[in-house]
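Of the protein chains in this complex, all but one are displayed in their positions.
Up next, chain A:
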Amino acid sequence: MQMGFYFDQSRCTGCCACQVACKDWHDVPAGDEKWMRVLYSEKGRFPNVFVAYLASACWHCAAPICADACPADAISKRENDGIVLVDPEKCLGKDDCGAKCLKACPYDAPQFGPEENARMHKCNFCEDRLAENKVPNCVEACPVRALDAGPMEELETKYGTGRTAEAFTWSKRTRPSVILKAKSAE
């Protein structure tokens, strides 16, 4: 079984409630370390403008290239639900290792705090909430219900198999566990 996310880009207003709720749940201070990020794209010329936001967490890839890249074996994929987890105790630290996981990841999911030789942290699918049968906090936080999470088969039944969105490229190599509804220009 593989857990994954659904993201409806056509609904996202870029409000960042997901990002704040993630920081609140996991107690991550303000700063560059963002387990959930909201990316902004703007295209076109006035008055024909196209704007899209992309919520971007860790997509808990089927083939997590970050795990392969880690020299310390700190990243692993959980067997029963496919969640990709990092053991910060094993992580060598950003400065000592050169952030090989971040360089390998197509989605910038590995995150590092501002401290010296910061250990990697990232989205853990709110594993503590998952244990209580709750969806990740970002999903519950979305005011416009643009996010969902669950077993990939269930999400596919509900939402199809969309793999494109503005500012997102589906990686054949890593096979991210996310289904997308793209936003297109009107």
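The criterion applied here is as follows: contacts are C-beta pairs under 8 Å (C-beta built on N, C-alpha and C of every residue); 3 or more make two chains touch, one makes a residue touch a chain; residues count from 1.
Quick note on the criterion: contacts and distances are computed from a predicted model.
For the complex's missing chain, which UniProt name, "Anaerobic dimethyl sulfoxide reductase subunit A", "Pyruvate ferredoxin oxidoreductase, beta subunit", "Acyl-CoA dehydrogenase" or "Lactose ABC transporter permease"?
In UniProt, the chain excluded from the picture bears the name "Anaerobic dimethyl sulfoxide reductase subunit A".
Just one of A:Glu127, A:Glu140 or A:Glu156 touches the chain that is missing; which is it?
Hidden-chain contact among the options goes to A:Glu140.
If the hidden chain were put back, which of A:Met3, A:Cys16 or A:Ala67 would touch it?
A:Cys16
Among A:Val51, A:Ala69, A:Leu92 or A:Ala182, choose the residue that contacts the chain missing from this document, as touch is defined above.
Of the candidates A:Val51, A:Ala69, A:Leu92 or A:Ala182, A:Val51 is in touch with the missing chain.
Mind pulling the chain A residues that touch the left-out chain?
Looking at chain A, the ones touching the missing chain are residues 10-17, 19-21, 23-25, 29-31, 42, 44-47, 49, 51-52, 137, 140-145, 186.
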